[in-house]
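All protein chains but one are shown at their positions in the complex.
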Amino acid sequence: MIEYLVFAAAFGLLLLGLHRKVIARVQMRPGPPVWQEILHALKFSFKSTWIPKTASAALYVGVVLVGIGIWSAALFIVLAGESILILFAIYMLHKVVEHGFGLSSGSPYGKFGGVRSVISAASEIPLFVTIAAIYLFTGSLLLRDITAYQAVHGPFLLIAPPVAIAMYLVILSKLPYGPFSIVESKELVSGYKTEHFGVWRAGISVIDGLKTFVLLYAFVAIFVGAVPFWAALVIMAVILVSLSFVCAITPMLSPFDSVTIQGLITGLMLAYVGYLWWVMP
Amino acid sequence: MKRKTVSLGLAASATVIVAAWAALAAALIPLWAAETAIVIAFPALVIFLGLWWRAPGGEEDIPFIGY
Amino acid sequence: MLGEFLHILAAATISWILFVTVDILFRLPEAGGVSGASAVARDIEAGGGALAGGTMMGNIVCSPDASAGTLLAACGVYVAGIPGGLAAALMVFIGNRICHDPGYAGTTGAVLATFVVYAFTQVGFAATDFIAGMVIAILTIQGLSHTHASRLLARLWRIRQ
Amino acid sequence: MPEIGGSDLFVLEFGDILHYYSPYTLTLFLLALIFTGLAILSRPEGQVDIAFGGDAYYAKETAVSEMRFRRFMTIACGLATMGAMGSGDIFNFTLFASLVGITNVGIVAAVKSRHVLDAAYEYGIVAMVATLPLFGGAALILATTGTLSIPALAAGAIAVPPVGKALLALGVIGEGMAPFYAAKAEMFRAPGAPYVIMCSLSSLLIFLRVVEIAITI
Amino acid sequence: MNAVFVLGLAILVIGVLSVAFVRPKTYVARLINLEIPAWGLLLVMLAYDEALALLTFVAVTAISTFVIVRLMEWRDASC
Amino acid sequence: MIALYLVAAIAVFAAIRVVIERNTGRKLPYANVMNFAVAGTLVLLLDHPLSLVAAAAYFVGSTLEANAVASTYAGGVKR
Amino acid sequence: MLIITRISRFVSNFQNLVALFAGACIIISLAGILSLPLGFEEQQLYPKTLDPASSLYPYDRGGVPFGTTEVVVQYPENSPYAGYVTAYLTPLSQYLADHTHYLGTTIVAHPGGIIDEILYNTRGLDTVVETSILFAAFAIASYLYRREAK
Amino acid sequence: MIVALQVAFGLVALLGAVSTALTRDSYGKVISLGILVAGIVPFIVDRGYLDVAITVSLIAPVVTIFVLMAVRRAEA
Partner (left out) sequence: MIPDYSIGLLVAFASAGVAFFALMRETDGLHRLLLTDLIEVVTLAFIALVGTDLAEALILPGLVVGVSELIALSEIYRVKEGYVRPPAAGLRIEVMESAPGILAAILVVYGIVLSGFSGGAVAGLGVIFYFLCRDHSERFELIETASGYSWVFWIVAFFVFMLLPQYWFFAVMLAGSAILVKVLAKMSLIGTMRGGPNA
């Protein structure tokens, strides 16, 4: 159990390091080493730690714990093949955790990061379109049923490509340096993470690692189906590299433009699901 | 927080995780119970571990408000 | 059919006489009981009517007076005989208090009308005739022509004075 | 009943109204519980503002009476959210959603800032207007199927009109403003993180729950 | 399909239209027009014999009218 | 029966007169006639002691309404 | 890109929020009209039977006081005493019921009618939530009012 | 109720509703509202809900007085 968690966190951080490296290479920079993110996590955990004077202490500490807790739970859910609805619920609730990070310290930068994270809630809506479309095909939302369906009918990636694109975009909006990453844009210092330093920041790193791992793994499980574990890891890395390419070549959007584009994508997806619902027996 | 509290917390969370792991291996408790225990204990473990080996804490300060 | 019509017309005449008499005896045309009555009187006068008659009409609008007493007494007699009429009188009394009316025209009218209506029911009239009759009677005062009705009432008021 | 959130763990009975918890709703319930606990435990932060034209800064203080009132509203909101997570009856769910809406307004209405109050008012109008789709949807479902119980609707081969579902979803969106966060973002500028965060959490949670309901029935 | 029901729906529609497109566009006019759909709804409830709901509805409508009037009073006092 | 029809006819007539009259002060007497007619109808429709109470309540209520309208129209009590 | 920017500007102003929501509601209303006619399910919970001759009209649902009454509820096994409240009349309401014919609403509104049965017993949680809403709304109003008054 | 009476009072109620909607003067609106109520009360009585009719006809003037407060303010 615990070994899965540690592995997932470490591998997720490694993927994030890869992400930075690929972006740097695309942009003709040398970039940091691939394990830079793991080093970061360790470095922060050695640093001196306290709680800011103005912070709302319980919330300030609590969100870190909650953040690690929900993503650990998400990992177990994916591994056990439980309902993807729970997974997506946790994904949406991550928003609230980000918000808690931003607001609890009293820092103006953190606050703006938190507010932006709230504005970008539109990015989650494509998820529900994904859910609805999958439900139309399988009649179940349990991950093991979805895997079983794919074992019979082939991967969803080929059955319903637009749905896969929707989820791809959702993952994209969660990655740093992407077009929709308005919460972490550099005019806000480090966005909602600004005031969480030391051990707290190490906790955030664990969260990020787990989150990246879980989302990519879920993508593989939902759209590719049952593959050996090593193959899943390879596919995840490939997907991540493709995401990094997108991040590297697109500009960051302004907050409300990002919301609008995500809303439009949702509308398109909704139309697609409506079409599916119409043609399905 | 005092060093002792941190050590205790670290020990407690580690114990919970190990106990859950062992009990699951011995089939004493169902999978979901072990998972719940670990989900609760793991965040505490991460934070306490960091606090346990960290450098001494600094003075309380106001947030960062600009360069 | 025709007989009922005649009954209703007769009842209308009787109620008309009854309530106009009581109202004039209780000095309704003299002054508006509330400011609203005066306002109605003013508007009727502006439309070509007489002030005293307008005042009385305003008072009828603003508070249950003898006409209302007659109507409700007829209703009371219709549903429950003499006790019904007296109950109606009580309700008119309460109505008067609610409407800030200092006088007792309505109550008196109701008590009188109870006995009148009851007496007429003994000689072949139905109480319903009086209900319809009272509505016709009030129609002639308030509903056909304000100008003429108010002048008529003013003339009657002058006789009383 | 399609088990989209996993199989039922346990059922609470209140007469005709059931409360049931599947792994999915239980997860949501626990999160609401955790954040309500955090709101009870923590004191509001002092928001740091920079005074223009210098290096000075000041921290906004939240008055004690205001803090207590908002904490009360937050707890009420948390309880309402927890209720909505488990509710097995559509009308009951809509009532919980309305309670979430009104407490959300309450959490920010105590702030003495014109800007925040403006946003709270706009949001309050939407929350109030959203009772039409909510109750209308519930009534439509009741009329066309003859029952309000979610398990009963999910079990039988009863056709729930899509309009009813759409109304329900739209109503919850209005109460919680999950996708249109513009007004809420304004509300979140208010100080008092533990309380404000509950606005966000509760609306997300009821939205997640209505998705489950709409798929199940 | 009885008369009360039809009448109620007709008055409801008239009322909704009159509130939505109120002339003259003042608060008072809108407030008074607001009563029309309320009475229409009352007739609809009457058609379904929902007497108790009807009774409560009348009382609550009066209270909400009062709430708005009170708000308008404060507004006039301060402007 | 004739009484009922007659009263109802008078109610309609009075209602029309109220609507076409333009002056507020002169509207009220017509409305008064209508109230008389409706109060009479209530009793004639349902022969029961309680309908007397209903008629009285309706009549007193509408008179109070007319009184309030007229007094407000007059500008209230002069002090 | 221009259209996106314009939409963003519209959405970002929270004054437009009500309009946005109202627009969505109009669309759903149109969808509702297009989906007509919708069938009315005859098998309803708590159906009505009207008996104009009863002194409890329109709320006479039969049954004996302190005995059971047939009430169609969703989960009869959860409310073993369903139907007791329906038949029950307090002394005052019993008196009114014996002596008058047209006070059905008043009598049944007095504790112990079918509506009380639904509101308090079988669907009691609705009432709890609903009073909580009133309570919360009132807390907001009175807090704001008293803060101003100070 | 007899059809003729239904028509008559329905007409009164509709007349009241339409004239409330179209009248521009506030006092006229309030009086028209009275016509609307006058048209509706007979329907309630006809169904046999006398207690409801009593309460409704007592509450109606209360509403009117509330409205008149606003009317008075608006014109003053």
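In order of appearance the chains are A, B, C, D, E, F, G and H, and numbering begins at 1 in each one.
Operating definition for what follows: a contact is a pair of C-beta atoms (placed from the backbone, for glycine too) under 8 Å apart; a residue touches a chain by one contact, two chains touch by 3 or more.
Predicted model, so just to flag it, every value in this text is computed and none were measured.
> Have a look at G:25, G:56 or G:97 and name the one touching the chain we're not showing.
Here the residue in touch with the unshown chain is G:25.
> Kindly state which of the options D:79, D:120 or D:172 is in contact with the chain not pictured.
In the full complex, the listed residue that touches the missing chain is D:120.
> Looking at G:56, G:97 or G:114, which residue reaches the missing chain?
If we include the chain that is not displayed, G:114 is the one touching it.
> What residue numbers in chain D mark contact with the hidden partner chain?
13-15, 91, 95, 98, 101-102, 105-106, 109, 114, 117-118, 120-121, 124-125, 127-129, 131-132, 135-136, 138-140, 142-143, 148
> For chain E, which residues reach the chain that was dropped from this view?
1, 5, 9, 12-13, 15-17, 19-21, 25, 27, 30-31, 34, 37-38, 41, 44-45, 48, 50, 52-53, 55-57, 59-60, 62-64, 66-68, 70-79
> So which bits of chain F touch the chain we can't see?
Where chain F meets the chain not shown: residues 64, 67-68, 71-72, 76-77, 79.
Here, only the chains that are shown with their structure count from here on.
> Tell me which has more C-beta contacts between its two chains, F-G or A-D.
Of F-G and A-D, it is A-D that has more C-beta pairs in contact.
> Report the inter-chain centroid distance for chain C and chain D in whole angstrom, where each centroid is the mean of the CA atoms.
61
> Enumerate the residues of chain C that touch no fewer than two other chains.
None at all.
> List, in ascending order, every residue of chain E touching at least 2 other chains.
49, 51, 55
> Along chain A, where are the residues that touch chain G in the complex?
254, 256-257, 259-261, 263-264
> Residues of chain D touching chain A in their complex?
2-6, 23-24, 27-28, 31, 34-35, 38-39, 41-50, 59, 178-179, 181-182, 184-185, 188-189, 191, 193-194, 196-197, 200-201, 204-205, 208, 211-212, 215
> Would you mind writing out the residues of chain F in touch with chain C in their complex?
Result: residues 2-4, 6-7, 10, 13-14, 17, 23-26, 28-33, 36-37, 39-40, 43-44, 47-49, 51-53, 55-57, 59-60, 63-64, 66-78 of chain F touch chain C.
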